[in-house]
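With one protein chain withheld, the remaining protein chains of the complex are depicted in position.
Letters A and B mark the chains in the order given here, with residues in each chain numbered from 1 onward.
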Amino acid sequence: MSAGVGVDLENLWIRFGDFVAVRDANVNINGGDFFSFLGPSGCGKTTILRAVSGFLDPSEGKVLIGGNDMRGIGPNKRPTALIFQNLALFPLMKVWENITFSLEIKGASTAERRKRADELLDMIALPGQGDKLPSELSGGQRQRVAIARALCAEPDVLLLDEPLSALDLKLRQHMRTELREIQQRVGITFIYITHDQGEALTMSDNIAVMRAGVIDQIADGKTIYNDPNTAFAASFVGENNVFRGKIKQVMGNEALIATNRSGDLVARISTANQGKLKEGDDAMMFIRPEAFAIAPDGASGDHFVTARVTHEEFEGNVFNIFTEGDGGKEIKVSLPNLGQSFEDHTGQNITLEYETRNAVLVPAGELAAE
Amino acid sequence: MPGFLKEFFNRNGTGMGLAILGLVLFWTIGLIILPQLSMLDFSFRPNLPPPEIGGPKDVYTLENYKYLIYGPEGGSQSYNAVDLRVFFRTLIAAVCVTIFNLIICYPIAYYLGQSKGSHIRIFAIMLIIPYWINEILRAFALRIIFGETGVLNTLFMGLGIFDTPFDFIRNDIALYAGLGYAYILLMIFPMYNVIESLDGNQIEAARDLGAPWWRIHWRVVIPYAKPGISSGCTMVFMLSAGALAAPQILGGPSSLWFTQLIYQQFNDNNDWPQGAAYAIVLLVTCILFVLAVMRLFKVNMGDIGK
Partner (left out) sequence: MNNSFLRVSIWVYLVIFFLYLLGPLVIMSVTAFNSSAFPRMTPWECLTFQWFGELFQDQRILNGIKNSLIIGAGTVVLSVAMGLAGALMLTQIWPKLRATYYTVIIAPILIPGVVLGISTLVFWDRINRMLGLGADSFLSNGIFLTVIGQSTFIASYCMLVLVARLQRYDVALTEAALDLGATHAQAFRKILLPFMRPAIASAAVLAFLASFENYNTTTFTFGEYPTLTIELAQKVRYGITPAISALAFLIVALTVFFALLNEAKLKRQELVAAARKKATVEELAGKIKLPSFFSGNMAAVLLVVFAVATITVVGTATAYNPGQCIANVKEQKRLEAEQRIQELRKQREEQRKKREAEEAEQGGAQQSAPKPSNNSGFGNVFAPNSLGGDAEEEGSDSETPPSNNGGFGGAFDPNSLQSDQ
């Protein structure tokens, strides 16, 4: 990857009156990375984006772009371009005028702007549509015009604020691939804001998981999925089954916990918490639905869970079994459909088996809302 | 507060922010608040020739307000019966004009607000056009109609309803018609805006439940349209009470309007403080009256002007 311009947040605090929107954020974004802030709405991720683009002054701490402190530098002077959630295409300008607005500001001639617009329109696969008005385009086309308009400003950092949220599912999935391709082609840093973990996982080099103004974890997608730092990260990214309990015994990087209803179970302590969790601590163990297998009846031990099946469903690629779980939550088990036969277990007790490396232990904490 | 200002300048830029703030301050402080305060202050001062202003005689006095109530000092009457009568007559007449306007405008506002079709736009233009014509000319038009040999008298005498011309002007009918005419639009538009947003299904539902048409209006439409009605009534009342052109042109010889007294104090008697005092009395009374009526009907100030 080419060495683009990096963005660093140092001890960043942003307050609105008494409300703390961002609490002591420290993030290093490498140049040329596709970096995502992932979190539920209201967690402060858009606030961070506005601080980077210059619409907000941090209450404390610094925003550095390419190593330069951005304090006091307005949005129009920063090497960033923002793609707004609602795209904010200028409704009264034609598509080509929208795209080359940044050139108009710099005083470029009409011919020059036309030429650049045509190049960018080719790049976003909308050749010849320059004379339309934004309202005459479809949602996906508008999306691409917004990207072209931002790229035309030749920013070092492109900021994207949930730009895909208004599109339908099919288009969203298509645009994910397209965005990633564009990013790799232009080689500049992308900072992407989303509440959709699928978008974050598929596109990003690195992801920051945010909860209520706090960054819980910064890592690549695989790490976040397999080795979450906190209960929130574990429950927010992907589906997960939670088992609450107290740590009975720590054995190196593994621990035995006394769960509330499934007996003593063994789990791997997540990397960030190794050495920190002690015996007697409240903890949560997370096991993904696809990490379970059905064990033979009567099997028991510290990696077997027995529970009553409440209902089952067939989803095509997987077969889901739901059993009674902890604290009103169900345990979900997804068995891949490999052509085997599934028998109906509804109302019966079944025993589930997992491998220790697939059970992650984190300190007890707040779970993501549904 | 400085936080707000800082954010304001961040959002608008220093130059634009200063321009906006400057214009707003000039308007609110320089054109609205200070002149009113200045007039209030002026109304408590004696009428002095320019060289003596600010001199030893320039002291605060209640003389100008006393004049409205007791008349000139040493006058024959114990009360200023003429001016007070004009004052109360103006207020009562303004109330009558407001009610008259409300009654004739409500059906139109309801009709325009609840029917669909392109003819509504034509109606809207027809409503606005008279309002674009000069206020004086509107009064003039009515004078042509209500004059002794005007269209109405000719018509009525031709039909044999009157045998002598009826003096519409001396009987103030022309004046009331003129005031009502002048402010129709201000009554219709606020009501229309509210009624337009009323979901027609509510009316359908009420009709479905067997409510007669008057009950639908009484229980569904009017309560919903209350902000618009109060907005329209407030504007019409304030403007009729403060009208000057219509009374001057259409008023009978014996029926002065209170604004005409103010006008006389300023232009004929050259007594500015006295005129300012009368203006203050008119302004304060009208505001108090509107506030009282609004409290009576439980309407918010914020609804006015919407």
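Note that in this section a contact is a pair of C-beta atoms (placed from the backbone, for glycine too) under 8 Å apart; a residue touches a chain by one contact, two chains touch by 3 or more.
Note that the structure is predicted; figures quoted are calculated from it, not measured.
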Touch with the missing chain holds, among B:68, B:127, B:211 or B:293, for B:127
Where subunit B meets the chain that is not shown, the residues are 1, 4, 8, 11-17, 19-24, 26-28, 31-36, 38-39, 42, 50, 53-54, 104, 107-108, 111, 118, 121, 123, 125-130, 132-145, 147-151, 154, 157, 164-165, 167, 169-170, 181, 184, 213, 234-235, 238-239, 241-245, 248-249, 251-253, 259, 262-263, 266, 272, 275-276, 279-280, 282-283, 286-287, 290, 301-302, 304-305
Logged for subunit A, residues touching the omitted partner chain are 53-55, 74-76, 80-82, 84-86, 88, 90-92, 101-102, 104-106, 128-129, 131-133, 136, 149-150, 153
